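Read the structure below first, then the notes.
Left out: one protein chain. Kept in place: all the others.
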Amino acid sequence: MKEFFPSISPIKFEGSESKNPLSFKYYDAKRVIMGKTMEEHLSFAMAWWHNLCASGVDMFGQGTADKGFGEKQGTMEHAKAKVDAGIEFMQKLGIKYYCFHDTDIVPEDQEDINVTNARLDEITDYILEKTKGTDIKCLWTTCNMFSNPRFMNGAGSSNSADVFCFAAAQAKKGLENAVKLGAKGFVFWGGREGYETLLNTDMKLEEENIATLFTMCRDYGRSIGFKGDFYIEPKPKEPMKHQYDFDAATAIGFLRKYGLDKDFKMNIEANHATLAGHTFQHELRVSAINGMLGSVDANQGDTLLGWDTDQFPTNVYDTTLAMYEILKAGGLSGGLNFDSKNRRPSNTAEDMFYGFIAGMDTFALGLIKAAQIIEDGRIDEFIKERYSSYNSGIGEKIRNRSVTLVECAEYALKMKKPELPESGRQEYLETIVNNIFFNSKL
Amino acid sequence: MKEFFPSISPIKFEGSESKNPLSFKYYDAKRVIMGKTMEEHLSFAMAWWHNLCASGVDMFGQGTADKGFGEKQGTMEHAKAKVDAGIEFMQKLGIKYYCFHDTDIVPEDQEDINVTNARLDEITDYILEKTKGTDIKCLWTTCNMFSNPRFMNGAGSSNSADVFCFAAAQAKKGLENAVKLGAKGFVFWGGREGYETLLNTDMKLEEENIATLFTMCRDYGRSIGFKGDFYIEPKPKEPMKHQYDFDAATAIGFLRKYGLDKDFKMNIEANHATLAGHTFQHELRVSAINGMLGSVDANQGDTLLGWDTDQFPTNVYDTTLAMYEILKAGGLSGGLNFDSKNRRPSNTAEDMFYGFIAGMDTFALGLIKAAQIIEDGRIDEFIKERYSSYNSGIGEKIRNRSVTLVECAEYALKMKKPELPESGRQEYLETIVNNIFFNSKL
Amino acid sequence: MKEFFPSISPIKFEGSESKNPLSFKYYDAKRVIMGKTMEEHLSFAMAWWHNLCASGVDMFGQGTADKGFGEKQGTMEHAKAKVDAGIEFMQKLGIKYYCFHDTDIVPEDQEDINVTNARLDEITDYILEKTKGTDIKCLWTTCNMFSNPRFMNGAGSSNSADVFCFAAAQAKKGLENAVKLGAKGFVFWGGREGYETLLNTDMKLEEENIATLFTMCRDYGRSIGFKGDFYIEPKPKEPMKHQYDFDAATAIGFLRKYGLDKDFKMNIEANHATLAGHTFQHELRVSAINGMLGSVDANQGDTLLGWDTDQFPTNVYDTTLAMYEILKAGGLSGGLNFDSKNRRPSNTAEDMFYGFIAGMDTFALGLIKAAQIIEDGRIDEFIKERYSSYNSGIGEKIRNRSVTLVECAEYALKMKKPELPESGRQEYLETIVNNIFFNSKL
Partner (left out) sequence: MKEFFPSISPIKFEGSESKNPLSFKYYDAKRVIMGKTMEEHLSFAMAWWHNLCASGVDMFGQGTADKGFGEKQGTMEHAKAKVDAGIEFMQKLGIKYYCFHDTDIVPEDQEDINVTNARLDEITDYILEKTKGTDIKCLWTTCNMFSNPRFMNGAGSSNSADVFCFAAAQAKKGLENAVKLGAKGFVFWGGREGYETLLNTDMKLEEENIATLFTMCRDYGRSIGFKGDFYIEPKPKEPMKHQYDFDAATAIGFLRKYGLDKDFKMNIEANHATLAGHTFQHELRVSAINGMLGSVDANQGDTLLGWDTDQFPTNVYDTTLAMYEILKAGGLSGGLNFDSKNRRPSNTAEDMFYGFIAGMDTFALGLIKAAQIIEDGRIDEFIKERYSSYNSGIGEKIRNRSVTLVECAEYALKMKKPELPESGRQEYLETIVNNIFFNSKL
């Protein structure tokens, strides 16, 4: 069988002192942390699009990386080569999951959706065949309902009922493939579900139609045996001026309004969080306290830039706080999908591996350090103590919602003036994080 | 009786060709547009805080404007002088409504909330006495639960149950004063309801406690005869790193989650919209399609700056699109409160009038031009036509939610490829707005 | 001869009351304003790239508009069809200038730059032939030194000396073509002259090498008879994390440092200004007071978005303030190049015309209103008066730099406390702009 990355041996854990760029320094798949192995905690996935398709094209330049894998782009031979290369890539890194859009795995026929669907049947057969006997599985799948010109005004939110039906057709096939491949989840990212200008937009109808599409998908998915989670992946803008799934709070409010909150959860992407003006941790927390933390698109943005850079995560503060939220929430039903791409000038096959090693090691460090924060206990204890006034007396009644405005007011009037609530100690708490980072334990 | 602005005569409508800075060029209170007078459409209100209290202090400088009105700051004489000056100011401008925080109208006693409450009784008596026989009324009132150090960690979201009770006590008094003054609304702006760092925050408890406070206020307010609307005023950040009422979608989701959506609406502020990454029009539209468009804080921000500048609105594009949304929604239950302050170097009494004239004329222009857009009909007709595929056939079934995924998919598979949805014509539609701006009709 | 836009008749001025979308409402080419015709003031140019090449591709979607003009993309037949279509387009709009990158007018040969150069000879001959006898001329030209993968680390700032030489070769040919076509200017936009990360960047060497390239171009250009201006077009970021020509102030400082300020001016783009955190007006003013206001890339961004949307300008506030700066500076040595593209869903040939009509009418309104502001005189008079303390006494000495710190200090110590400087009257001045907008004069 053809080897696509012949110069790269399987990536092994070599520990923190290794200077071998093609080794893990921190990610040790079988190491047990807080009762689970690293690979159970982290469930890394490869994103088909960035890793096997994207060549470094940006709005001002052509591709710099060759993703032909020896075949002509736009053919089924190329599609299959990507499967083969992807499996080799995952196996060399020890990655067990993959994620894809339908149009990542086959070339879309521009004239007839039935042709595309036949190709999808062929390639999913091929994927099943090639992954058989391996431990590689589908984490989640989704449909690309934003690139084709027909979706220029949206998919579920399109002003064209015909286009809405094409979105439905893609979603139906996508759900069937999710079941066929045993996917744990099915994602909706509404890249064109939004508007360019309110001057031409019926926002109410668009929102209702999106809800209708989601409801139909939920019902159909359940009818064919899809037992996984549906996910919304919030993003505030880009490519549209405004996208409806602006952030987790907005998407959760939408799901509740339309009775979809039992079947849908959030797929939180780090870079989308910052584009919405939030931290990654914030979006995870909002999802978690609403019982809707599902899966994660693991990447990192640049908060000084206003677009989705989808960089490989290398900031350990961010991954530590993310893993802290995930551990506190009892883990993810989904996993950590590297919706990350190499920077355009990082255009070699080695860079593909460097990117994943960077991301996997950074999340492994995040897991190690988050577990240490929890085991250290100072931060959790501080929080517990900070709200202790709600554990008894008037506070307990407030917490239990068994008090009236009059009762609370009388309590205050009698007191005349309260003590100041104690210091928030932000600087001290940030110091603890650094102390745990720079202890000698890994 | 003492005159506070002796050099200013009542401001009159003089028409667009007047060069008298102390005249209205466009705001003609009794002029009828689309069946209502301008003053009915616009319901302008004076914000006590910016107009009668704020002196131009900013984070890097002392006040530049004298708001003493001849009395010593911090005394009840000063509080009363502000009432008198405010009434003279409103009457000279023909403004019928005012809005205030409790701490705008009396000095807060630092040691005993009962003393503050007694002052509130005295000043509200004084306001009622002084406005008797005039047409000046309270649009809405609110409680300042963010300036006092006791609220440094929040009010409803404070980690201190005692502080929560002080918030309850202020709200109770505020609701009583709302009833006493006949206010049409009662606003919650959660300036400290948020967090500085998640490292010390129990977001879930904080959110639940805010809901409890709102529920208690709703119940108490209704019990004492408050028939107006409760409003949430969303703001994403500042002073906190993150505030829970980030934007309209977030606040609406919160209200639905806690069963408060029947009694609460949105008070949308233009500058808060842009701080959240939205246009003013967007926030109005989101509120309107959820049936929660209540009132408006009329001002304008600077989208190149990252804080709340609360400038007087002078951009007619913004006010036209705002009034378009408001007209389409059937008007406001509240009104247009000038939560606007003079720029720090605009420090004279004349500037106070210039600011309001600017704002009132700019909204009057917005109303005139929004009505012309509607009467012109081209934009509304374009939108109607744009979504016409949902008026019959498969589109009508989608709109009525009487269709399945399978049915839609079969429709698409038979079609093979849809027509592209027609052009969105953004550039053309923006041209229409300019054509209506620069027609000769006022 | 083939007609490319057969459904579009030449666009005529029909006045402000016309509802014909394919007419000018305000742009009346021969109308005289402040001593010059509108077309002399405005010198509109068509940008080859957006109008004849770009099809609506964005980072998340394929093209929606057909720019084949009946020929196969990537051929010289297509290149010539674009010339023909472009001339028809310009003539139907009454546009006299065009701008282009070398790679806009011919397909680049991927293997041999000499082949590309031969194509450039052929197409520039063709352009000269086809524009002969018309009044269509080249405003400025530039070289695309950012799209080809060889420029992935920059052109003048590349880490590869070979790549630097290819940039030099393109620039040499570009300068020769500028002379051949009689271009008034030659632009450098440094889309890849910057960095992705400082971890791999020698900023000092990169900056010096850019200066070397510019110096060599200046010397060569002058040696072959290029008498026009060289322009830097500042942009802060995108596609790179950071670009060296961040804004006008930065670019001007660079030019002075390397002795290039006599030959170079600024080409200011509205959308680049806002990406740098400045207003369009600001960048024009900075350029003007440094004697370096050269040309303008006329478009508009969305200040709530963090990337270059290159929208057609439709905001009359922006164009009025821009034209105010340009009139005050005595006009442009260059012109107004529409570096603007239709929104992706505006994908028809009609939209191409709507976009230009929108832009031309918006700048015509800007010119009309800017002239009215100057003729009205209130704003200029206010400014003159505001700084009048520098016209005599100690102020005049400060203005003339004929005073010492000691002398100024003694003046102050004697005075003890100064009067407050008078109010800045921002709200009043903004009102004047609105009054001039909404007078009945066009």
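We call the chains A, B and C, going by the order they appear; numbering starts again at 1 in every chain.
Definition applied: a residue touches a chain if its C-beta (ideal position, glycine included) is under 8 Å from a C-beta of that chain, and two chains touch if they have at least 3 such contacts.
Please read these numbers as outputs of a predicted model, since none were measured by experiment.
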Legend entry - Full-complex contact with the absent chain, from C:72, C:132, C:227 or C:401: C:401
Inset, instruction - Quick one: say which of A:192, A:235 or A:343 touches the chain that got left out. - result: A:343
Inset, instruction - Against the chain that's been left off, what residues of chain C make contact? List them. - result: 110-114, 117, 149-150, 152-153, 158-166, 168-169, 171-173, 196-205, 207-209, 212, 215-217, 219-220, 236-237, 242, 246-247, 249-250, 252-254, 256-257, 276-279, 281-282, 285-286, 289, 321, 379, 382-383, 386-387, 389-390, 393-395, 398-399, 401, 403-406, 408-409, 411-413, 415-421, 424-426, 429-430, 433
Inset, instruction - Determine and list the chain B residues touching the chain excluded from the picture. - result: 56, 58-64, 146-149, 151-153, 191-192, 196-197, 237-239, 241, 275, 302, 304-308, 343-345, 347
Inset, instruction - For the chain that got dropped from the picture, name the residues of chain A it touches. - result: 16-17, 19, 21, 25-26, 64, 274, 277-279, 303-304, 312, 314-317, 342-343, 345-348, 350-351, 354-355, 357-358, 361-362, 365, 378, 420-421, 423-428, 430-431, 433-435, 437-440, 442
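Keep this in mind: only the chains that are shown with their structure count from here on.
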Inset, instruction - Measure off the straight-line distance from the CA centroid of chain A to the CA centroid of chain B, and report it in whole Å. - result: 36
Legend entry - Inter-centroid spacing, chain C versus chain A (mean Cα positions, whole Å): 40
Inset, instruction - Mark out which residues of chain C touch at least two other chains, giving numbers and ranges. - result: 64, 304, 343, 345, 347
